[in-house]
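The structure is given below, and queries will be raised subsequently.
Left out: one protein chain. Kept in place: all the others.
Labels run A, B and C following the written order; every chain starts at residue 1.
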Amino acid sequence: MNLAPPDATTDARRAFFDARPASAAAVDLSVRIGGLTLANPVMPASGCFGPSLGRLIPVTELGAVVTKTVFGTPRGGNPAHRLTEIRAGMVNSVGIPSRGAAGYLAQQHPHYQALGVPTIISVGGHRPGEYARVVRDLAGSGVAYELNVSCPNLDRHGADIGSDPDAIREVVRTTRLETDKPLIVKLPVLVSSIADCALAAEEAGADAVCVANSIPALPLERYTRAPALGNVIGGLSGPGIRPIVLRLVWLASRAVQIPVIACGGIETVDDALDYFSVGATAIQVGTASFGRPFAMVEIVRALQDRCLTDGAGDINALIELWRAE
Amino acid sequence: MNLAPPDATTDARRAFFDARPASAAAVDLSVRIGGLTLANPVMPASGCFGPSLGRLIPVTELGAVVTKTVFGTPRGGNPAHRLTEIRAGMVNSVGIPSRGAAGYLAQQHPHYQALGVPTIISVGGHRPGEYARVVRDLAGSGVAYELNVSCPNLDRHGADIGSDPDAIREVVRTTRLETDKPLIVKLPVLVSSIADCALAAEEAGADAVCVANSIPALPLERYTRAPALGNVIGGLSGPGIRPIVLRLVWLASRAVQIPVIACGGIETVDDALDYFSVGATAIQVGTASFGRPFAMVEIVRALQDRCLTDGAGDINALIELWRAE
Amino acid sequence: MPRPEPVWDDAPVLVHDIVGERYHWLVLATRTIAATALAGQFLMITVPPKGGERILLPRPMAIHRRHPEQGTVEVVYGVAGRGTTALADVAVGERLLVTGPLGRGFEFPDAALPTATGAQQARTALMIGRGVGVCAVMGSVEDAARLGLKATVVVSGRSRANLIGLADCAELGAEVIPVTDDDGSSRMPALAARLRARFDAGPPDVILVCGAGVLARLAAELGAEWGVPVQVSLEAHMACGLGYCHGCAAPVATDPAVEGPLVCVDGPVFDAAL
Partner (left out) sequence: MPRPEPVWDDAPVLVHDIVGERYHWLVLATRTIAATALAGQFLMITVPPKGGERILLPRPMAIHRRHPEQGTVEVVYGVAGRGTTALADVAVGERLLVTGPLGRGFEFPDAALPTATGAQQARTALMIGRGVGVCAVMGSVEDAARLGLKATVVVSGRSRANLIGLADCAELGAEVIPVTDDDGSSRMPALAARLRARFDAGPPDVILVCGAGVLARLAAELGAEWGVPVQVSLEAHMACGLGYCHGCAAPVATDPAVEGPLVCVDGPVFDAAL
């Protein structure tokens, strides 16, 4: 074979790692979550990031990173297949394997610390009372805790903890006693009233809500109709869920004063601005990072560029330009 | 029915109106919903059918037709735009205009009766107590009532009536007193536990549940980010919601003994079989009829053909072949 | 006039070309629709799936020309969003699922028709369309030619190259008033003055217009001045085209307890009430 020799690194990739113009870096994209100030409003969605992604992208350009959900005690996760892609989007039933709080601290947290970005630790529980214990066991590590209440409540026939405002209140109230760091409550989609859930979190002392987790779904194999996932049910994510989550973010933002962090199908700066326009303060990127590892970094840079071109001094001014109401 | 003569030019359309082979017509596709036997398990979704569609297709091949939801008193519906299409699917905020029960009986029911197919009347209410009154006012018209409980409960800050098992029980219990005809409860998607909702319907005396309505969503215009719908929020429907609704049908079927009628993104016989394989007894077709008016008739015919090719004597035998478990 | 019964048809695409700089021209073989469609009626065109792109809702499109002898209709459309982008990919020889003819079309009021005994002078009609809106009125230009009315057609567009229907008007013997943005002739005071100059001495017997904006307002104003009826063709987002989905509410304020008109069955052509 006699093929023209290409460059060591293609132009696109070289340009990506070139230094950003000083004007862009000077734009103030900072946002506040409780007492915490993040350099910008872009972070990964829990479970869609790990320190190994930091090998591919300049992760220090992100506002924060979020860990995969940590449970108090070790869990092995679900059987294969743990994920698939159908036309409606990605469906995963990873099942949140976890090394437990102690295992996280010993084996994983050091790698997060080495990234040089604020680390938000996602926390899970099988019952409302468990979250506080996990946060206590995390012994002050991390800059904030994201309470993933999209976990089945084993005390209540398995409906998600986060679908019950009373359970949300209990999670936040008990966890609040263990830490002064910001608490973010990450809500599920399948709830009767997202406003009631967000309000419950706010009233109990949460500093922000994250809206939302993936949407439970059942993908079947074509032809055989066998369940495509080992766990039968998984969480649908990706751009197809965006219009559903946009409504939830809009309703949650109108219900509470605390910041709403939007999560659901964000791939580009325009998707982020859609969420900002309905009231979000920050955004998380999940599925998009798999196909385009640099998606988050691109969004941060595009927000800087939009501020410059739209003449917005900071992110709040940019968002004001796009408020839906 | 008044079918215009098919076009001389197109074979496809001529073939569609040709008589079906006797072998196909002999297949027993009948299903039972409470005391009612339908010739086959295929019917339109409420709001996605009207007698005018009967001008385009041989509607007598359907198992039943379902009316748009009828409220007790007249409602005008939502301002334009009432619908749009985005990549995730169709989104509608029609808002259920209704002429009220009396108006329906006087102006619309005669056209349904003229179709020569069993008519299931969809019934709406602003409060749990209203459904019984509407059914009483419908004075025995129709072969069954589908109680659309995906309506905001005006007594409870607007969460859907159908997201609260107690409210479902009240709707069914009070309506049961007014009629012996089959009652089908059509559930919303955004509920904490579809099993609890389906069980509440069954316990209170419903003959079937329909799973599910469209999924609330907020579509924005590209570029301007203005809400694309006059009502801001609408219902997402079409194939993109299928994996979400498949899970709900699976869970509901495992929870109750009464039939589960599946509704959500069904376009082809394979979609129907997907739902049958997770436990559905009958299916409804909504969005698909807009782009392909004959979609429902095609599904009925394909079910007949599958029974013949798979050697299944009736629909239950065909479904048994495809049960997921 | 009784409305023809709608049918669906799997219509072969005979022609699919670019016209002007931005429009697409479709000729579809669909004998029943071509034979029965009334002026101002429309089709619902289902966009076939292609390369993974799925368009769920059919797109409403005016019937630009009817050729009953040939069993064909013409449609002219602009690419607006996902649906029309995908439609533009359909090749000659493929088939398009179409439903029609649909809706209430334009109808010349009796006063505008030549009387059975023969009027003293030819009756006249003024049609006004802009961009693809010209298509909605072209069926009436066809009717006028058939009925012996004199038709004057305002054809508005961004530029000369993008005016739709000039050849059709010439073929049908209609007078054309071409106006464009690039020379300012399409702008409101200019166009209004031109029409008043043309018609103040002898107003048309009816005005037919397509569009909800300034052109409809101008038509209504002139109609009131001249004392002649005005009909306007409106657009709405549609799903069924048959009156059952209730998606195509006309953009008019209405009593909250009573549903207002539906564009697909009560329109798309409405009598303009000033």
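In this text, a contact is a pair of C-beta atoms (placed from the backbone, for glycine too) under 8 Å apart; a residue touches a chain by one contact, two chains touch by 3 or more.
Predicted model, so just to flag it, every value in this text is computed and none were measured.
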{"item": "Shown chains that the omitted chain touches within the full complex", "value": "A, C"}
{"item": "Candidate in contact with the missing chain, chosen from C:Arg82, C:Arg95 or C:Arg194", "value": "C:Arg82"}
{"item": "Option touching the unshown chain, where A:Pro58, A:Gly158 or A:Pro293 are the choices", "value": "A:Pro293"}
{"item": "Subunit C, residues in touch with the chain not shown (by the definition above)", "value": "50-54, 82, 86, 89"}
{"item": "Where the unshown chain meets subunit A, residue by residue", "value": "1, 3-13, 47-53, 55-56, 68, 73-85, 87, 89-90, 92, 94, 97, 99, 222, 238-239, 287-294"}
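Convention: only the chains that are shown with their structure count from here on.
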{"item": "Between subunit C and subunit A, distance of the C-alpha-averaged centres to the nearest whole Å", "value": "49"}
{"item": "Separation of mean Cα positions, subunit C and subunit B [Å, integer]", "value": "35"}
